[in-house]
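Every protein chain except one is present and positioned as in the full complex.
Take a look at subunit A:
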């Protein structure tokens, strides 16, 4: 038995795994394949000969008309990607709901059908790219999560030193350009080694965690609070002059010292020493600010701890 080549093409179009339909210049449907029927529930007999909008009034009419017209005018292709326009038709997809995708994600191609160098109709193909979009979304979420982990201190959950210094550098650059005020606090839990020695490292870790959370609760949203290493913490205060920074320092010192930490039935008293420095004209780089806050912190320790000292 011989099969004509023409009829083979028809069978392929019928069974192929993506949507194929053909429109004339007035947006009337000339052809509608099985994929389109299966996903829309509308057979070719209902679609062919009618305007596409008869059964799909929700389609973006102006946008679609312009795509089709550009193919007729230029005799060239037009495209639509799921990345800019997730779907054209509201078709269900067969992926798990957990993918977080509402409808089948679609890449569309608009092809000119030519006879004697004239465009006689436009063929539209719809590819199901739901799996691609889900993989990409998952990857973006994973990257965002990794980014989050990369910026956080594992023990306390506040910013780590790398993130803190990056923010400080940005803020310092802004300050150099636009002026105004900015300050930095460095503080250190007093005699922390004794806490570790006396109660063990587990308790020491709990003290660090509780203190970090307590302080995080009193800083402003625009400030950056980070763990600098060991029992040392840093707070970046944008748009804050030295006097105000000293008030913040005292608030933090009291937040730490006023209430002992309760760990495993034991009350552990903790105090902190705070060094404060404000950006001053003439300082060449942000690390000068850190060095000055560190010098003030050293001075607070020497003066007997549990106090705030400003660098002058």
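Simple rule for what comes next: a contact is a pair of C-beta atoms (placed from the backbone, for glycine too) under 8 Å apart; a residue touches a chain by one contact, two chains touch by 3 or more; residues count from 1.
Quick note on the criterion: contacts and distances are computed from a predicted model.
> The chain dropped from view, which UniProt name applies: "CheC, inhibitor of MCP methylation", "Metalloregulator ArsR/SmtB family transcription factor", "Lipoprotein" or "Multiple sugar transport system permease protein"?
The chain we cannot see is recorded in UniProt as "CheC, inhibitor of MCP methylation".
> Considering the complete complex, identify which of A:75, A:202 or A:260 is in touch with the unshown chain.
A:75
> Among A:12, A:114 or A:312, which residue is in contact with the omitted chain in the full complex?
Of the listed residues, the one touching the omitted chain is A:114.
> Over the whole complex, note the residues of subunit A touching the chain we left out.
Residues touching the hidden chain, for subunit A, are 60, 62-63, 66, 69-70, 73-81, 83-85, 107, 109, 111, 114, 117.
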